[in-house]
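Omission of a single protein chain aside, the complex is shown with its protein chains in their original locations.
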Amino acid sequence: MADGRAQVRRRAGLRLWLAGGWLALLVLVAIFAPLLAPKDPLEQDLFAGRLPPFWLTGGALLGTDSLGRDVLSRIIYGSRIALTVAIVSGVITCLIGAGLGLLAGFWRGWVDVLVSRFIDIWMAFPPVLFSILLIAVIGPGLFSIIIAIVVIDWTRFARVVRAEAMAQGAMDYVASARVAGRGRMGTMLREILPNVLPIIVVLLTLEMGIAVIVEAILSFVNLSISTDDPTWGGMISEGRASIHQAWWVLVFPLVTLFLTVLSFSQLGEGLKDRFDPVLR
Amino acid sequence: MTYLSVQNLSVRIKGGGPLLRSVSLDVAAGHVHGLVGESGAGKSMIGRAILGILPKAVEVVSGAILLDGVDLLALPPAQRRVRVGASCALIPQDPLTALNPSRRIGRQMTDRLVDILGWTRGDAEARALALLAEVQITDPARVLRQYPHELSGGMRQRILIASAFAAEPKLIVADEPTTALDVTVQKQILKLIAGMQVRHGTALLFVTHDLGVVSKVCQSLSVLYAGKVVETAEVRAFFAAPQHPYSAALLAATPKYTDPDAGLHPVPDAVIAAVRAEVGHD
Partner (left out) sequence: MALLRTILLRLVTTAVTLLGVAVIVFVVIRVVPGNPIAMMLPPGATGEDIARLTALYGLDKSILQQFLIWGAGVLQGDFGTSITARQPVLAMVLARLPATLELSTFALLMAVLAGGAAALTGTRLRETKVEGGIDIAGGMALSVPDFLWGLVLILLFGVLVPVFHISGRVTPSLDLPFITNFYLFESLVRLRLDLTLDLVSHMFLPALSLAIPLAAIIAQLLKQSLKETMHLDYVTLARTQGYSEASVIWREALPNAVLPTLTLVGVQFTFLIGGTVIIERVFSYEGLGNMAIDAVINRDLPLIQGIVILFAVLFTGVNLVVDLMYATLNPRLRHG
């Protein structure tokens, strides 16, 4: 029994390190993109279109797309957009969603009724369609993507945090804090919040992975930023169209995106196990 | 005529301590053998070993379980399953959890007769009706169509008893069959089992922690303490003069039986009397 748990923890540990390592690497790449990228990601060279990757004859680096732009450099610069979206929209979504969830779960009353009703309505929308719809309304662009993610995904936080705050609110320590003279707001922030914080951190990590995917999907349907800008989703979209002529335009950004999304969710799951008292 | 013979059976938790230490006991064909001991002594473990339903974390270390002369532990699992299924049955402790909540009583009683023993559906249903009548359930046809949650605990235990006798097994293991029931129902169920046993001539391994029950139902008994059989005796001799100090203590703790002569009846007279009383009263 004890052995099994140690094994689970060791595996969880390895998982955390691998996922965290990849994401840390990605952050460094994004910060130092101008130094790392071998070419200008926007520079076109129609005479060097669809060059294969370096190990094939006539190849260069990770190949070029149909406009002769360097795939490797575009992936490197694409990490800037992906991570910006992940961090900014993740944090804003978290603040709004967790805040509303906390209020609804601890304050109850009409706030709870309102928030719960909205969650129900949100659940009736297909999220992908919803985000595309929002982008169409507010117009493409980095800012719009972030807004779309926040508007759609706040319920992810609100649902879970609300349930958790309700559970915590029913516990004795909350009652004793109230008896000891803490106000409602104080109780919420000082007593409840620290206890739901681990869950919020896990959700935030998972949300960042989702944000990366949403950005990729929106670029894929050409609703992200301008098609020139290097986004992984945009590259994948082009690669999908020319898959039989130039597989590398699809494969390399896809692998990068896959690993990034996988890392965020593994990091989230790993953290969840860490915080889970049963495993400790 | 010994029907079941457990010989030097040792069982332990996988990679852990022993649960049964060289347990031996015999059950004669058509006889009732009591298995007594305090909670956690390993009574259920013996029953489970016989029926081949030991928990996954538990394993047999050594010993033999002879059923009609054949060592069950030496058989391949599939053969053992078929053999046990055809000749043994279990009356479980808790009737509330021993019936499948999502299936009708009728199917639960008849399916194994059809699937395993190859009866026709009609025969199996007729048999189920007859048995439900025998365990004194009114309107058996209706009960067959009901789900477990529609029935009381006593009703469900009657159904499980009827089920156990359905295929005329040679041996029934009854694992504290009345412990989970209301005190008022306990006595009826006990009488019922005793009466069925006499009528069907089935050998019965009766697991209980209550010596009072043993004196009424059993012909012989084994006393189990911490996974070990400390005494095996005929009931009459045992209540007259228990040999092992633990047995004596156990008996002393059962208030009604401190005086060896008071309230004792020779067995199987007691069983027959119980059946008579049952028929006369109900």
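Letters A and B name the chains as they come in the text, with residue numbers starting at 1 for each one.
The working rule: a contact is a pair of C-beta atoms (placed from the backbone, for glycine too) under 8 Å apart; a residue touches a chain by one contact, two chains touch by 3 or more.
None of the values given here were measured: they were computed from a predicted structure.
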Inset, instruction - Would you list the chains present here that the left-out chain is in contact with? - result: A, B
Legend entry - Residue of A:Pro53, A:Gly90, A:Gly105 or A:Pro127 in touch with the missing chain, whole complex considered: A:Pro127
Legend entry - Hidden-chain contact residue, picked from the options A:Val174, A:Leu250 or A:Leu271: A:Leu250
Inset, instruction - Have a look at B:Leu99, B:Val143, B:Ala174 or B:Val207 and name the one touching the chain we're not showing. - result: B:Leu99
Legend entry - subunit A, residues in touch with the chain not shown (by the definition above): 117, 120-121, 123-130, 132-139, 213, 216-217, 220-223, 236, 240, 243-244, 247, 250-251, 254, 257-258, 261-262, 265-266, 269
Legend entry - Those residues of subunit B which, in the complete complex, touch the missing chain: 51-53, 56, 78, 81-82, 84-86, 88-90, 92-94, 97-103, 111-112, 115-117, 147, 149-150, 160
